[in-house]
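Only one protein chain is missing from this complex, and each of the others stays in its spot.
And then chain A:
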Amino acid sequence: MPESGESPGLLRSIALPHTPSRSPRAVTYEQGPATMTFAATKGHFFASATWVMALAGAFAVASMAPARAAPVASVEPEQSDVAQLTPPQPSWFFINRGFTENSSAIYDTVTGKLLGHVETPQLTDLALDPAGKFYYVSSTLWTKASRGTRQDYVSVFDSVDLKLQADIPMPGRLLVGGRLNNFVISPDGKFGYVYNMSPASSVNVIDLVARKFVKTVELPGCASMVAVPGVGVSALCSDGSLATLTLSGAKSQITRSEPFFSATDDPIFDNFQVDRAKNQIVMLSYTGKIYTATLGAKPVISAPFSLQEAAGVPAGSAAPNQVNWYPGGVQQMALHRATGQLYVLMHMGEFWSHKAGANEVWQLDLASHKVVKRMTVPGEPRMIAVTQEAAPHLVFAGEDETVYVYDLATGKQAWKLDHAGNGVITVAQAQ
């Protein structure tokens, strides 16, 4: 209901609460070209205090409007404008604001300032153009909100003014949020790969230069992708292998590594990390096994080692009732590429507690297989990222949407950002 201070224009859209019956009367007033007529029964009309106030306000404004000229401002009027951003910087992070907000907020870890928002509605995936010119968002929307005709598309936003450049339609995508590897970009920035279910699991290939959907290629029994330069994509599969989908030739082809993990007994978290310089991915299993794979037409997978043993505690086990430190959360780990340091969210629990928030972050040196630092962290974080600067910041968030930014040089909290979000955290140079 309108309050007295609101514009009388609002009244135009409000239907009268009662239809006239006895001794109707009409109230007419003018404001500009619009003419409004109210008809109401006396008793009914004045029964609503809000209506009385609204009407009084309306009359006051209406009677004043034609009589007085606008007062002259004593200072120069402010010209509103829209700030422009630089392309994404190494100190920035993007956090999906969660299930109810339609955006990913951009923050600078150096200043702690909010810089802007990229539109990322529910169950969308954000990916950064490696050249920093665009933000890509893989989206799905129905014509009638949750029903009607389904539309799947990749939106292209300019990174400087955040304006929409294009929507690239495609046949479909898997509707799962909170995942890093369902929408990936080739390192040369030319192709986007969107994980799809048609309902067989498949990959939509998008030409980002021509801004056109190219084709859907089936990738049965696999999910969670990484772009492989000059080849196509690799993905984790239900038989415990890493499949490589070759898209460079005329006919696409799938090859598989030997199975190296058990998707049933000790699954690998889908949010694995990618190191472009080393052309590697770093993977983590539910029990805490660390695997690396060097990418290519024939990926080479390392023998795993135990994250817990690297910290001098017993290795994690898939057996029930074995309380130990386990990795957990949604985005469980973050890799600082230049130094080969892996930051993992850890909690005390037992096997299958892999979604639990963390009490500690363990810093693993990948070269020496040693946990070099254990940090106690607040907020039971389930999401973690690390900026790729020489002096990196650790960024983590728990269920309550508080985001903590830690300066890794000092190990101290640099910023605590309230209501910032609890979804996927993306950093520049991550792909």
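The working rule: contacts are C-beta pairs under 8 Å (C-beta built on N, C-alpha and C of every residue); 3 or more make two chains touch, one makes a residue touch a chain; residues count from 1.
FYI, contacts and distances are computed from a predicted model.
Q: Can you pick, from "Na(+)/H(+) antiporter subunit B", "Alpha-E superfamily protein", "Branched-chain amino acid ABC transporter permease" or "Cytochrome C", the UniProt protein name of the chain not displayed?
A: "Cytochrome C"
Q: In the whole complex, not just what's shown, which of A:Ala166, A:Ala200, A:Val372 or A:Ala391 touches the removed chain?
A: Touches the omitted chain: A:Ala200.
Q: From the list A:Asp239, A:Glu309 or A:Asp407, which touches the chain that is not on show?
A: That would be A:Asp239, which touches the missing chain.
Q: Out of A:Val214, A:Ala263 or A:Met375, point to the residue that touches the absent chain in the complete complex.
A: Residue touching the chain left out of view: A:Ala263.
Q: In the whole complex, not just what's shown, which of A:Leu85, A:Leu141, A:Val214 or A:Ile254 touches the removed chain?
A: Touching the chain that is not displayed is residue A:Ile254.
Q: In terms of residues, what is the contact footprint of the unshown chain on chain A?
A: Residues in contact with the chain left out: 142, 147, 149-150, 172, 197-200, 218, 220-222, 237-239, 243, 253-256, 263-264.
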